[in-house]
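Only one protein chain is missing; all other protein chains are in place.
So that you can tell them apart, the chains are marked A and B in the order they are listed, and the count of residues begins at 1 in each.
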Amino acid sequence: MLGLGKKDTSLLLVVVALTMLAPFILNPFPSDSAMAQFNAGYPDLMQRFVIFGIFAIGFNILFGLTGYLSFGHAAFLGVGSYSAVWMFKLLSMNILPAIILSVIIAGLFSLIIGWVSLRRTGIYFSILTLAFAQMSFALAYSVLTPLTNGETGLQVNLDDPRVLGVSATADGSIPVTNLFGLEMRAAYDMAVGPWTFTFSAGYYVCALVMIAAFYLSIRIFRSPFGMMLRAIKSNQTRMNYTGLNPKPYTLAAFVISGMYAGLAGGLMASMDPLAGAERMQWTASGEVVLMTILGGVGTLIGPVLGAGLIKYFENIFSKINDTVLHSWFAFLPDGIEDFFVSIIHPFVGKGWHLTLGLMFMLVVTFLPGGLVEGGQRIAKAFRKKEDDKPKSPSTEPAE
Amino acid sequence: MGILEVKDVGKRFGGLQALGDVNLSVQENTCHAIIGPNGAGKSTLLNCLVGKLIPDTGSVMFDGNSVLGRSPHEINQMGISRVFQTPEIFGDLSVMENMMIPLFARRDGSYRLHAIESVSTEKELITRAEEMLEEVHMLDKRGMHSASMSRGDKRRLEMAMCLIQSPKLLLLDEPTAGMARADTNNTIDLLKKIKEERDITIAIIEHDMHVVFSLADRITVLAQGTPLVEDTPENIKGHPKVREAYLGETQQV
Partner (left out) sequence: MDVFLTQILNGLDKGSAYALIALGLTLIFGTLGVVNFAHGALFMIGAFCSVFLQRLLNMSYETIDPTKTDFLGNPAVVKTPYVESWFGPETGAAIIDWSVPLAVLFAIPVMIAIGFIMERGLIKHFYKREHADQILVTFGLAIVLQEVIKALYGANPIQTPAPDSLSGVAVLAEGIVYPVWRIVYFFFSVVVIGAVFAFLQFTTFGMVVRAGMADRETVGLLGIDIDKRFTLMFGIAAGVAGLAGVMYGPINAPNYHMGMDFLVLSFVVVVVGGMGSLPGAVAAGFLLGILESFASMTVVTEIIPGINQIIIYLVAIIILLVRPRGLMGRKGVME
């Protein structure tokens, strides 16, 4: 279907089902229960899941296929956000032109940075992209203040021209982002018994874009181009002596992944029309690396899983404070309760980054293939167990 | 005029004159062996032919065009394929994928952004890859992760990857080094078959004289960076200068 193999089609369908049903899946707890704080089915968070999913899918095209580790991809996300906000200021609050411009500008930006950085390989490449990202951050934070509004960040204002729209709505407020009239913040609450499910227009726009982005990445993975990228990772010498020039291939991968980042940045601004320099910091680039690694580098579904998981845990872990901890361990005697709380305390709430860092180290050390590899290992272990059972003569030999 | 004309090529590394005034002419559809003791400059010469090194002096013409200053991938596109001493294959890819890449390189040139089409729809190329694998008796290994194969299989795969490009000139850098006798004989048979069936010129660097005398139409003996003699295998066998160059080495010249 759609030019995909059987396996890829079912993978795509799973992703479609998960994203479309996310408002249900992510809200398993009744809204008045104590566990409701672990629901993740509200628009803001779901939007973040899919937007970072797009970012990670794009990053994986570069890092997963070619093995070039960029530490500067957040810069493209930031550029995308700034371009989108400028479109909201100058043209109209329609998100379509804004997103298109985000992708184009991020693409041009990554073409320049990629062209320079790809003259080197290995760690030199990583450090060059890192330097570029920090430079972009400094540019956005102070040097280019007229374009970026410096520390404060770029926002839409009442006195913006918006030539194809209106500067202010009838009641004198700033117009909201929309897609041909469909407001991004529009949402419909559905109450089923004690549960409440929220369907947000913004989330579904992001989700559809992510599905398209995911589909495109499957096509790239299965294309001759994708195969060439894996060949570059595997053996550049053989690549050269087979008559292939690795440079344009890596540059194309770099630009494509930069455009994905720009798309994510544009969507982010479309959901909430502001852009700040902190989005470009290299720690933000580190985050997308982590998402990709955690999910599984070079796998199709890995980056999406990684992005969702990290954003989910970030949200949940930051919410757990001492009161919550005490309520969890309330069944224990006081002394022991305090002991457990004080042990867990540094890892939750504001300590979320500590957990993140530890997770990073553990995954890189013990599970370099990420969750996908972990899943495969578990599946293999189960299969082995079944293999140990006496086989019926009709079973086909493995492989 | 041969298909490959090397004229007065010289190359220095610091104080070491690796090659000095090498002249070599390889005739079309022949097998030309380059032999010589260790350090004679055989590998340096080979690297000058494929663009890895640029000679300080002289010229290298292939099929009427200069190869000097061109990068390896351009030279490959001119029609020169190279087999390495230690096999260079795409270890992370399957055997079949290893075969597809040179086919794409031949059809689409050194770069093409075909990012949407699927590899699996390239039926014609797949058939050609399978035929080639059949020829080197590796079709049963088509799905294998190529890094996990034996060294002999890796060599055969690399050879197949070069041959499938139908190069005008095939460069072989000690293709049987470290091989068992049986494997060596298989390789000789394969190369003989290729020579008979295709229009192909082969230049081979080899230590194993059995291989050299089974395949070569002409032999150049290189010593200390300069060609000592160039002649037919029969005449090389008894040549006094060659004996001198190999004195102390246990080769059965």
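Please note the rule applied: contacts are C-beta pairs under 8 Å (C-beta built on N, C-alpha and C of every residue); 3 or more make two chains touch, one makes a residue touch a chain.
Computed from a predicted structure; not experimentally measured.
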| said: Just to confirm, in the complete assembly, which displayed chains does the hidden chain contact? | reply: A
| request: Taking the full complex into account, find the residue in A:V79, A:L101 or A:L130 that is in contact with the omitted chain. | output: A:L130
| note | Only one of A:A34, A:A186, A:L358 or A:A379 touches the unshown chain, namely A:L358
| Of A:L13, A:A138, A:A186 or A:A379, which residue touches the hidden chain? | A:A138
| note | In the full complex, chain A touches the hidden chain through residues 63, 67, 69, 71, 116, 119-120, 122-124, 126-128, 130-132, 134-135, 138-139, 141-144, 282-283, 286, 289-290, 293, 346, 351, 353-354, 356-361, 364-365, 368
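Simple rule for what comes next: only the chains that are shown with their structure count from here on.
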| said: I'd like the Å distance between the centres of chain A and chain B, where a centre is the mean of that chain's Cα atoms. | reply: 46
| query | Tell me, which parts of chain B touch chain A in their complex? | reply | 50, 71-74, 76-77, 81-82, 84, 88-93, 97, 100-102, 104-106, 108-120, 122, 161, 165
| said: Quick check on the complex: what are the chain A residues that touch chain B? | reply: 3-5, 219-220, 222-228, 230-231, 233-235, 237-245, 248-249, 252, 256
